[in-house]
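One protein chain is absent from this view; the other protein chains keep their places.
For reference, chains read A and B in written order, and residue numbers begin at 1 within each chain.
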Amino acid sequence: MSDGNGTVTVTINGRRVETHPGRLLIDVAEELGIFVPRFCYHPGMRSVAVCRMCLVHVEGQRKLMPACATPVSDGMEVQTDHPRAVDAQSGMLEFLLINHPLDCPICDRAGECPLQDQTYAHGPGTSRYVEPKRTYEKALEISDLVVLDRERCVLCWRCVRFADEIAGDRFIQLVDRGAGTQILTFSDEPFDSYFSGNTIQICPVGALTAKPYRFVSRPWDLKTAPSICAYCSVGCPISNEARAGQLVRCQALPNENVNDFWICDKGRFGYHYVDSPERLDNPLVRKGDSFEVTGWAEALRTAAEGLRGAASVGVIAGGHLTTEDAYAVQRLARGTLGTADLDSRIQDDGAPYELMVDAAGVAGSTATLNDLESAQTIVWTGPDPREELPVLFLRLRKAVTGRGAKLVVVSPRRLSLDAFATHVVRCEAGAEAAALEGLRLGNERPAADDVASADALVCCWGPSSPGRDETPILEQVVALAAERGGKVLVCPPHAGSQGLLDMGVHPALSPGYRRPETRGRRTREILEAAASGEIDALVIAGADVLNDFPDAELARRALTSGAFVVVSELFATDTARAADVLLPAAAYAEREGTFTNLERRLQKLEQLLAAPGTAREVWRICAGIAAAMGDDWGWTSFDDVWADINASVPTHAEVDVQALTQPHPVAGPHQESGYELMPNDMVMAGPGGPMPKGHRSGAAFEAGQAWPLSWELRSFEAHLRPGLIPVAADGTGEVGTLTERASATRREPGTFRLLSGRHIYDEGTMVSRSAMLHELAKEPFVALNAADAAEIGLSDGAQAVVEGATSVTLPVVIDDIARGAVYIPYDQPGLHANTLMRGPEPTVTVRPA
Amino acid sequence: MSVAAGPQEVRIVTRRYHEFPEDSWTLERVEADGGYEAARSAVRDMTPDEVLDTVKDSGLRGRGGAGFPTGVKWSFVPKDLFPKYIVVNHDEGEPGTFKDRELGERDPHQLIEGIIIAAWANQANRAFIYCRGEMALGARRMDTAIRDAYRKGYLGKGIFGSGFDLDVTLHRGAGAYICGEESALLDSLEGFRGQPRLKPPFPAVKGLYGQPTIINNTETLSTLPHIIRHGVEWFRRWGTEKSPGTKMISTSGHVVRPANYEVPLGTTLAELLELAGGMRDGGRVKAIIPGGASAPLLTSTEYRLDFESLQEAGTMLGSGAVVFMDESTCMVRNALVTNEFFEHESCGKCTPCREGTWWASKVLERIEHGEGRKEDMELLLDIANGIDGRAFCPLGDAASWALRSNVELFRDEFEQHVIDGRCPFEDEHLSFTGPRAAVPGPGDSGIAAQPHAGVDADLEGPDPREAGR
Partner (left out) sequence: MAIPELAKGFRMVLRHVFRRKETVAYPEVRRQPFPRFKGRHVLDRHPDGLEKCIGCELCAGVCPADAIYVVGAANTPEHRFSPGERYAQIYQINYLRCIFCGLCVEACPTEALLMSTEYEISGDSRASLIYTKDQLIVDAPIRRHWPTRKELPPDFNITGGGLSFTEVERPPVPIPLPTEGVSGPFEGGWSGERDTASAFSDRGPRRED
């Protein structure tokens, strides 16, 4: 769209408005509170004007104009309620309904269906169609998550356009023509996209439905609360939706700053773990070889005694803690326990986040996700964003394919970004820093030219492989950005990772990016000290170090060395089973809180469910331990925690956390169905709750008018949840002295650097307990360069013995990966790759089985 | 032209193949007949702007259907954006039309000469001929002609010894009426599903591969050499002020001699009918389709065949396909067959065309088979109104015009079907057996069959695409 020199004046239904030229009529009308019915138009995608539902009368035009494809021009006079337009809208609905099966009673969309809503508002009351309808085979499972019903389809193309334009996974397409046109996947290939769930949400009818939600609920049964996805660090806003106390659906909420309108399938379908029967519900205290259920008072007393008796305590936090939890963990460690040994980087990515503080003033991103869209050149080095940060992948793709930004990918292995990258710099494993230096100094051409010529440069970095020291890489990224006046986008792995840094759960950072008096031990050093007995007590919050730390043997020794271990967890993970005191924590849907995403944006989540049993938030657990040790923090509520954060964290001093509350739809006259719990977990109907039935229908929109579509992502809503990026002190912009230029180390034949990375569906604590997704997890494999494979006599599909700290037999995949390195997914069913790793910079040998 | 009693053809684009029916498509014959002279003089002696002005002054209007002035269309192309493309719309699919097919089969060099002139005027270095897939013979002859022209240096690097390069590529479509719509043609040419694009931007600004593109009909381009050669005044001797020149009229239906007749624009339907030998078996004219199946019907032969007169009469000249129907024609069946064509050829992109044509077919089928209801006529008109002006591209509009004019002009006949509970043109009442458009039956309108000869020809020799060039 044109940015507009000046404005134009448009009259819509007699109301004059000034706006920018080139904007679409449908958007301008919407801002005036005038709703134009639509099916194919979606604010997140380009207009195609195929449904012809949004036809409006424009003065001086012979034909009716589609509002979704007509840019406003000066002096334009539009009537959306002109008799001709009204007739066209009614006629279009009659056309759409002649072949629609009208099986609303069994359709999951009924009650929140744009076709239903618009038929009530604009359609004819009866149909004059008396002939047999077009029929197809119903309920076609086009993937493990998506069910397609072609009879209900109105051929708006939204799904096809999404797959093509946004996700780049062209698995779903239009087939045949005329009245026989249908949406289908290609014969043998399922709709295997990491973003397939979005097509379900944007489908304006019940043609695409979610298998996990199939026949599970009706919209008026759902209680909903806005939240933030708890998986990766992008922090997409989502709507958690529960029926009878069970989380049954997650939907994307729009935020123009973060996720546009999209979320990944992991965020959408990975919620089943919350209701898992394996959830811990009461505190457990070790009695010999087994655990005993206790009350909180006794559990906290036991924990306090154990910690008080310890000479030295180490604290390790996992990446899914909220900002408040992080602050509590930090206060417990530095304040109550008086230790400097705390860290949250359980994958030991060796990321020197503190390095950024001098240069940029923050231990994290200086760029926002929106900066990607105005960037001319983007440099990416780090993990595969499609696997680990899926919505960031969409944002990068939009910046490159939609806005024409140049993308330079520096990686020793093939990433999903390579498909649309402008330049791929395939460096040797361990030589990323050298390649980045080449970009900076102009050696690595032609990619360096695009970097040099960019006015707006964004350098992205994320920890690419567990167990590696990435200091030189981050140094080069920061130096590159500093020299070219660019910004840095730091992409830590998990939803809570950035919040943990902000709150000082880091051996070299205290809250607000300050330097602590004493620098403590980092994760590996804590575990080493615990293994050697130097540390004799561990507090572990939401971290499964046995399976996540890239040296399984070290983690095992640390936990079994006789140290006193306190763990708070959702599940009885392998690490939790080694605890002396095991404290149950509340999941993200069961609590109020904030997550800090990779742009350092604070976003708030609301409580929807009650936690199982007596499980509670980690901050409450920490405060409880502190109180049991005689250090009463005086925290009883969420606001108390924030009062403390406001007072003690300089960067967050001005944050009004309640102002971050995401907008709730306004309640209408119909109340949602309620329920009561009977003995034996029986559910029965009960009094309804405060939310309107079909909770979004009738929700107010801008000018106080009713938004007529019950479930539709609303473009105006995308700017209603901005979140907050706390202001930090400016950095000096100077980068510390660069370490020696790293180079690929010499290697023995048959010995390889072990690269690893998480896949979207893996054995992670949460996703593995979400049944639907766990089935999609791929089997482990080892990826090799073709030349390396040939050298040791391996071919694609062959079995290879991989020997590191332990030995394992894996199928070989020949891939585009630097010579001298192998790639093994970190945590797939049947193999925790951390069992292969010993020490930093892990290597393995590979030989034919 | 010799003077004789009665109306006469004026053969301009059809002259060569009428004079030399044995070898009009060969390069030898064309060169002996003065072919490529106009192109040569245009490239050598005229500036592109001169050519453009000549075409503008000639008032030549597009012969494909819309009748948009060719010179004006060319002037929309941005001068400074390169590359530009010329695309020849040789995807003739309008029922009743068979003029481009004849030009492609019998005088392909005339078309190539026209392409050269258009390319020179617009400074386009690349041209594509989008040929309808079924026209195998034409495709082979055009392919041979293109290769001959390359050999002679009329195409390729530095044509006619100038510094101007022009490459021509022949592309055979896969047989979809919608690909005759210019933007759908471009999508198909690019390898996508043939579906019309959102306009604006128009192809002249952003067309093939996002570049400025001129799309002209075969007959339009075939006329260009004659305008360049003989001048604007000569061309304007025929036709009317706003519709100058001659036009090939594909005449079919219940006439004695169905064929292409090239007549000056402004010729009356009566004169055309006389040229075609009058109505078959001494029948009387019941209805006339004046411009291909999309055009609303006429019931009288007094109208003149030019763009304005027919527009005033509420119909259109379209591609110039005139179908005369006599009184043995069942107009319900005519509406059904026509509508089934549009239903089959609808691309499915927009709602009104996709669903409206499907619905209308169902209703017409019921009426034709004696199961109509008295409210069906209103319903058909409502369906037509529901499509007209609301569809994405002109295909839907065309379907609605044809449908509406059938119902409005012959409402009595529709009502007769409903009241009798059978088709009055059938000897005995046929039961409802489903779509019968493909089966010729009593009351058929006699719209000329599409050229199946080409398909058969495909089987005879090697596929030109495999032969390489």
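Note that in this section a contact is a pair of C-beta atoms (placed from the backbone, for glycine too) under 8 Å apart; a residue touches a chain by one contact, two chains touch by 3 or more.
These numbers come from a predicted model, not from an experiment.
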The omitted chain touches A
Filtering A:214, A:445, A:719 or A:778 for touch with the omitted chain leaves A:214
Out of A:44, A:66, A:91 or A:111, only one touches the absent chain, namely A:111
Touch with the missing chain holds, among A:33, A:168 or A:674, for A:674
Interface residues of chain A toward the undisplayed chain are 103, 105-106, 110-111, 138-139, 214-218, 220-221, 673-675, 678-679, 682-688, 693
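Definition applied: only the chains that are shown with their structure count from here on.
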Interface with chain B, chain A side, in the complex: residues 47-53, 55, 62-64, 69, 88, 91-92, 94-96, 98-99, 128-129, 131, 134, 154-155, 174, 176-181
Note: in the complex, chain B contacts chain A through residues 176, 178, 193, 198, 343-352, 354-359, 362-363, 366, 375, 379, 382, 385-386, 389-392
